[in-house]
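Accompanying notes for the structure given below.
One protein chain is absent from this view; the other protein chains keep their places.
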Amino acid sequence: MNGNVEAIADATGIRDFLRRFVRTRSAVLGFILVVLAVATAVLSPWITPNDFSRTNMAFIWEPPGQDFVLGTDAVGRDVLSRLIVGAAVSLVVALSVLVIALVVGTIVGMVAAWKGGWFDALVMRTADVTFAFPDLIVAILIAAMLGPGIPTVILSLAVVSWPGIARITRSLVLSLRSELFVDAAIVSGTPARTILLRHCLPNIVPALIVRASVGVGFVVMAEATLSFLGLGVQEPLPSWGGMIRDGLPALRSEPHLALAAGTALGLTIIGFNLLGDGLRDLLDPRIRER
Amino acid sequence: MTDALSIEHLTVSFPGPRDRMRVIEDVSLSIGRGEIVGLVGESGSGKSVTALAAMRLLASTAQVDAGVIRLQGRDLAGLTKKELLSVRGAEIAMIFQEPMTSLNPLFRAGFQIGETLQAHLGLSRRESILRAVELMRAVGIPDPELRVADYPHQLSGGMRQRVMIAMAMACSPKVLIADEPTTALDVTIQAQILALVRRLRDDTAMGVLLITHDLGVVAGMANRVVVMYAGLIMEEAPVRDLFARSLHPYTRLLLKSIPRVGVKTERLHQISGTTPPPSRFPPGCRFHPRCPDATDQCRNEIPALEVLPDGRKVRCWRWRETGLTSMVP
Partner (left out) sequence: MTAYVLRRLLGLLPVLVAAILLTFAANRFVPGDPITIMLGDQGGNVELERKLRAEYGLDRPVSVQFVDYVSNLARGDFGLSFRYPGVPVTQVIKDALWISPLLAAAALTLAIPIGIGLGVLAALRRNTLADTGIILILVAGLSIPNFALAAFFVWGFALKLGWFPVAGWTTWKHAVLPVVILAIPAAAYLARLARTFMLEVLQQDYVRTARAKGLSERLVVWRHSLRNVLVPILTVCGLIFGGLITGTIVVETIFNIPGLGRIAIESIFARDYPVTMAVVMLFTLFYAVINFAVDVLYGLVDPRIRVEAVR
């Protein structure tokens, strides 16, 4: 129907986007949760009440109380401080993974779409094979080879994440390629790099934002899982996953460690997922038509 | 004799960007027994909404603000849900534009036809399949005993539309609504399907509401033609009269855009502009932005639908001055 074209044209623009965003309560909730988590992480050097790594055998397994708001763990460390720093650790890891995956995936995807040929085929096959392996297995493989630690986590999660981004980038660039303005640029002799960066990239960014926002939740969860298994963040750096692992054996009498970390983890990932879903619903034109 | 289908002053609204907007307004048309009425208009004119409203198939967000729909004199609004279900598909049936997507890809053709029979006539599964074979034969599908077990993706477009028609005819409806039945088909198949509909009408004296954007289709089929634009009826006349002398500028422009064999034309005539969406209906006569004869009155006041002594209807301020020349050489 012709009418819909105007109706959709009505709907673009930042102001309208914000209006619709605010109307989606779940997206707003997600936003709030994410802001809380990020703020905690960013402000961590200043808001931690105690040194997160200071052990104190006189105060092991203190229940939540005056001195230690959320209690202490098996070696007397302050749970709240560890929780706060854990936020920073998780988010830094997630950010690193995201940046690497985005940069690598976008470049590879663009080149694959532009050059085509054997490179394209190679990239697609690699992506297919990577998808065929369950994510955790890849992480375990890499952890087995490199040993546990933050670099391992970042590397394995980046390895698992970049193919998805490459795929999206590739298909978007391919479809953009047949657009008129790209043809015009090619004909006027603009070098490929410029076309890709100046013409294609801006059009790809919304889709990448959506993909990234949906993917952050997954990365945070994966890092937490690896840390829980002991393959990720190592002592003395705190990680919510690791804290849950530490807290499980004491669940009967001292549940505060595991439950606090579990709540923080759950809320943060819920926040990222709600936000990601909200962004996707708002930015994806296909869904908007409904 | 009561009309097979009678739509009286129908107004339907949908939720819009700000408040509700009226998609069709004060639409009245009637189909007599054995009559084929053509409902013509561009996409977005509200023709499909009218048809879906007649079948009570509109989305739940749609609201019938006013109007009555009578099937053989019975007010459809007064029916209970159960009564409505027994009427729909049995006494009034509808076929749609896209035969591929209108058939469920997971079920065989014969089964989908038989479903209607099972639901309305209480036939057993076996009986319904046997009857489906007969129906497929009646709509001109060759080797129906074999085709009855086919899945929709195994059939050609024309075959699928015939299956749709067989499904619609299964319970001998009093009214058949055909919403752009041939638009998605090849030209040669189009003619066959239209001929089939005509023949079925001849055999059963059912009323047919033929919805199309193509006046050419209407020329060979309809007894009467109703022209819609932007949710309003703009003109209604017996088919020959409409073609010989149309009173509404929109109809005339529609007629001009039919390519004609044997008449030399430099280029295909197009009507400039597009149909306004319901959220953006212009003030005054809704056609005025595209009308070559528009005056200030047209721009400010909506003309009412005038009923002429010979039964023709037209909604135009200036039809007396502008509605003259014959379009058929």
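The chains carry the letters A and B, assigned in the order they are written, with residues numbered from 1 in each.
Simple rule for what comes next: a contact is a pair of C-beta atoms (placed from the backbone, for glycine too) under 8 Å apart; a residue touches a chain by one contact, two chains touch by 3 or more.
This one's a predicted model, so the numbers in the text were calculated from it and none came from an experiment.
Touching the chain that is not shown, out of B:Ser6, B:Ser102 or B:Gln190: B:Ser102 (per the contact rule at the top).
Set against the missing chain, the residues A:Leu43, A:Ala144, A:Ala184 or A:Leu197 yield one that touches it, A:Ala144. Between the chain not shown and the residues B:Met167, B:Val197, B:Leu242 or B:Leu255, the one that touches is B:Met167. Although one chain is hidden here, its contacts on chain A can still be listed: residues 26, 125, 128-129, 132-137, 140-141, 143-145, 147-148, 217, 221, 224-225, 228-231, 241, 244-245, 247-248, 251-252, 255, 258-259, 261-262, 265-266, 269-270, 272-274, 277. Taking the complete complex into account, residues 55, 57, 85-90, 93-94, 96, 98, 101-106, 115-116, 119-120, 151, 153-156, 159, 164, 167 of chain B touch the chain not shown.
Please note the rule applied: only the chains that are shown with their structure count from here on.
Note on chain placement: the centre of chain A and the centre of chain B lie 52 Å apart, centres being C-alpha means.
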